[in-house]
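My structure is below; once you've seen it, I'll send some questions.
Yeah, one chain of the complex is gone here, protein chain that is, but the others are all in their spots.
Letters A, B and C name the chains as they come in the text, with residue numbers starting at 1 for each one.
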Amino acid sequence: MRFSSDNWAGVSEAVAASLTRHSSGFEPAYGSDELTGRIVERFSDIFEKEVAVFYVATGTAANALALSQFAKPGGAIFCHRNAHIRCDECGAPEFLSNGNRLIGLDGSNGKFSADAFKHALSSVPEGAVMSGQASSVSLSQGTESGTVYSVPELQEIAIAAHERNIPLHMDGARFANGLASLDVSPADMTWRAGVDVLSFGGTKNGCWSAEAVVFFNPDQAEGFAYLQKRSGHVFSKARFVSAQFDAYFEDDHWLSNARHANAMAHDLADGIASTGGRTLWPVEINEVFPVLKRAQVDRLRAEGAAFYEWTVEPEEGSDKLISEDEVALRLVTSFATSPGEVEKFVSLL
Amino acid sequence: MRFSSDNWAGVSEAVAASLTRHSSGFEPAYGSDELTGRIVERFSDIFEKEVAVFYVATGTAANALALSQFAKPGGAIFCHRNAHIRCDECGAPEFLSNGNRLIGLDGSNGKFSADAFKHALSSVPEGAVMSGQASSVSLSQGTESGTVYSVPELQEIAIAAHERNIPLHMDGARFANGLASLDVSPADMTWRAGVDVLSFGGTKNGCWSAEAVVFFNPDQAEGFAYLQKRSGHVFSKARFVSAQFDAYFEDDHWLSNARHANAMAHDLADGIASTGGRTLWPVEINEVFPVLKRAQVDRLRAEGAAFYEWTVEPEEGSDKLISEDEVALRLVTSFATSPGEVEKFVSLL
Amino acid sequence: MRFSSDNWAGVSEAVAASLTRHSSGFEPAYGSDELTGRIVERFSDIFEKEVAVFYVATGTAANALALSQFAKPGGAIFCHRNAHIRCDECGAPEFLSNGNRLIGLDGSNGKFSADAFKHALSSVPEGAVMSGQASSVSLSQGTESGTVYSVPELQEIAIAAHERNIPLHMDGARFANGLASLDVSPADMTWRAGVDVLSFGGTKNGCWSAEAVVFFNPDQAEGFAYLQKRSGHVFSKARFVSAQFDAYFEDDHWLSNARHANAMAHDLADGIASTGGRTLWPVEINEVFPVLKRAQVDRLRAEGAAFYEWTVEPEEGSDKLISEDEVALRLVTSFATSPGEVEKFVSLL
Partner (left out) sequence: MRFSSDNWAGVSEAVAASLTRHSSGFEPAYGSDELTGRIVERFSDIFEKEVAVFYVATGTAANALALSQFAKPGGAIFCHRNAHIRCDECGAPEFLSNGNRLIGLDGSNGKFSADAFKHALSSVPEGAVMSGQASSVSLSQGTESGTVYSVPELQEIAIAAHERNIPLHMDGARFANGLASLDVSPADMTWRAGVDVLSFGGTKNGCWSAEAVVFFNPDQAEGFAYLQKRSGHVFSKARFVSAQFDAYFEDDHWLSNARHANAMAHDLADGIASTGGRTLWPVEINEVFPVLKRAQVDRLRAEGAAFYEWTVEPEEGSDKLISEDEVALRLVTSFATSPGEVEKFVSLL
């Protein structure tokens, strides 16, 4: 009953085997090797478009550097008030962008609307030096609340961004889970909907450390290698990331992993609902946020279940109120979650 | 004949096997797992002292963040004029330290002396605001010229640093090679000689990506985790670094690798000397800088040898002058270099 | 009817005369001159405590540098959501503090409560690296809404800050107006209430450019001169600021100026009330925010009145709602405002 986080899982057998397979040989460093060349092409195939791809060490680095590429002096980056970049990255986006600000937008289910974004844009009018200037807008797919933006929702936000000449960034730490949830093509969920730059995460979905910044318009990546290098994010043996992606993309391994994780989350949610429990937000990827009785939570813990409690801000609305004898949890599934774990968890409720 | 760089090699079998061995299991993220705990203890055993250890993605990150921990407003960091941190890291130390300056010191064989350092310190007198303030001093062990500082040389520099209340940083991208060269204990080459913080590199010596910042006085590491996180350098699945170090340290694998690489470099140097060639600097680790006839270099290339040409600044002294028909090369050996490659190279001269 | 801003006024005669009086003579630069020494002592007299004083060019510089002195990696600075530092300084605090974040707190009348601050502090728990760390808390006295914190309100916020070991910063762009409003001593409104560092503004109250950062515990100013210099904020002819302050403090000129400005604001507010108009917030310093009929505003403009319209966020509460035919204004008085201007304005309503 291991539901603490998808980054508590190890790596899939396929990824482990690929690392071993690619472990020897003498190859150029810093991404000039043949395998990395092939993986970059693979990205272009997957997105049906020539893309520019840069490996970095962590999802935080991917987000912060992608946003830095579009940063401006006095710049404002718009995102959900609970976005990972705003709450959980120790100010990395602010630091690496030399002080761009993250403007937190309200919005239910972990998502903000195009309208909320447009309203916030008006607080940074063009040419008003004291207010600074709009730099970019960022959303997570899936979100910190375990939900996904629909393609039309993405499109509306992208249109608002492009009207202001700023790019749309997608934090795809759980990109595969979001994709499996919407069941559309990678292109449809990104550049065709107006996404300009993507943090593509593999780590939470079966890799050790495989994160990339993907620019859908390679011209917009000009100079990015310097941002990457000056923050210490150019791997010398870039092959070790490529080796992971080689297995990750083979035979849709990444999508299989994500589908499995999502299915486990749905099974959890269904089980919880069947016992009369409620969840804070719709279950759309591999995260479930149930509200349980404290006695249930104690029993689960006693039986070895692992998970985090979750804090809910009161502004989320009255239906999110947690009573005295209740506890909100976050349960995260992964490629490694077994149906047995889910069954046992539900049976304990 | 693969002498381009030690980061062109893959990983050793032992490291690859360890990654596979540790690939499954559900463990806390961000370095709270049991294996990482054990590896941190292993570092303390190796250095015969309780140390604070932080994994980062690259040697550049290790250097820049270690130096940032001691950065000051208007700060000056002293290092050799050809130091990697000054010439080859795209300004990462300057950027991550919020604009601390790297003051380049002259010195033969890639090393600067305590006297040169003390002279430079006088250009940043205490309390002179316009001049800024001294932050730290950094040296590479082994150096960019393939040499090593003796323990007394390290001690003299450390004493000068500590008299000014600034720490001594050691860039140990090739720490194992330096250690094997001096044949002293890790403690003797670091904190006992006065080193305060070390960039400990495993990547060039048989790992995929295994770099750590090691503080010899854990109190001086206070708050470092925030510097690390805000630049995107906290791995979620930190285990993948620990898994590499687990094999790296087992049965002195790291020292065996380094001794082999150093021995291959010496064989190369001896072979070159036997053909009447000269090297720019003493061969003390796994790098050889021969000056060869252009015809020789062409022949080597034609036979498939891989290496980089090297530029020598004229201030190095008249014995470093490269004539019109000569070329200076950098040859780097590694754990993966075979005696056969060395023999073939020498036979072609 | 010149109510656009107090920084549209020129300088008072006394200040102009002092600049002329001190214009010749050969004196050490960078604040080592005799006059500056005297002015610094004057600050200590005024605050009944030895203080450390640093001149800077602007209020934005004073705020951003004062906060930078206490900045931390991943740091969070708490302030009102409408604070000048958060909305009107083009990200200077974020930039000069290397990416510290400004956490905006809600609160009526332009003020936040100690409770709101404590609640927000809980979002940055100690030791949680992903959340960053609390750096400082900042409030404006008077506020952007023309109100002032009472001494007990200041004390409660200071206590909450000090419990967390972070300092309380006061943005005193309109310090004299706040002081005149509360009618307490400078010491009572600052360090005795728990304020650690003050942006002391003279520019809006009769000077050309006279802003200072005042540390109430000189030990906490250690190294500040380097922050100041590396951002280009050390005047060579510091005397020109001292010359302004010399007249500013003489015979309580600063308090007379502020009392006049505050009185003019009250007269404006009374006049508006007498015509049935309402103001958005209590009038406590030299700013009045009336809600007027659009027809009234048009008439005022036609007669030459100068002012800015003001935008009110809906979260301020239902009594702040501006109807279709209404306009909210900001009217600012200054030392140079004449009773005749006020009378004429009111008579036009």
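Points to keep in mind about this one:
To be clear about the criterion, a residue touches a chain if its C-beta (ideal position, glycine included) is under 8 Å from a C-beta of that chain, and two chains touch if they have at least 3 such contacts.
Note that the coordinates shown come from a computational prediction; the quantities given were computed from them, not determined experimentally.
In the complete assembly, the contact with the undisplayed chain comes from B:Ser131, out of B:Ser131, B:Gln220 or B:Ser256.
Here one chain is not drawn; of C:Val51, C:Leu65, C:Leu300 or C:Ala328, the residue touching it is C:Leu65. Among A:Ser5, A:Ser18, A:Thr36 or A:Asn98, only A:Asn98 touches the chain that is left out of the view. Remark: the omitted chain is touched by one listed residue; of C:Phe215, C:Phe235, C:Phe307 or C:Phe345 this is C:Phe235.
Mapped onto subunit A, the interface with the missing chain covers residues 30, 72-74, 98-99, 129-130, 132-133, 223, 225-227, 229-230, 234. Contact between subunit B and the unshown chain involves residues 73-76, 87-92, 94-102, 123, 129-132. Residues of subunit C in contact with the chain left out of this view: 2, 4-5, 7-11, 13, 15-17, 19-20, 22-29, 56-62, 64-65, 89-92, 95-96, 203-204, 208-209, 226, 229-237, 239-240, 306, 336.
Everything that follows uses one rule, which is that only the chains that are shown with their structure count from here on.
The greatest centre-to-centre gap from subunit B, using C-alpha centroids, is found for C.
Each chain gets one centre point, the mean of its Cα atoms, and the points for subunit A and subunit B are 34 Å apart.
Across the assembly, subunit A contributes residues 89-92, 95-96 that each touch 2 or more other chains.
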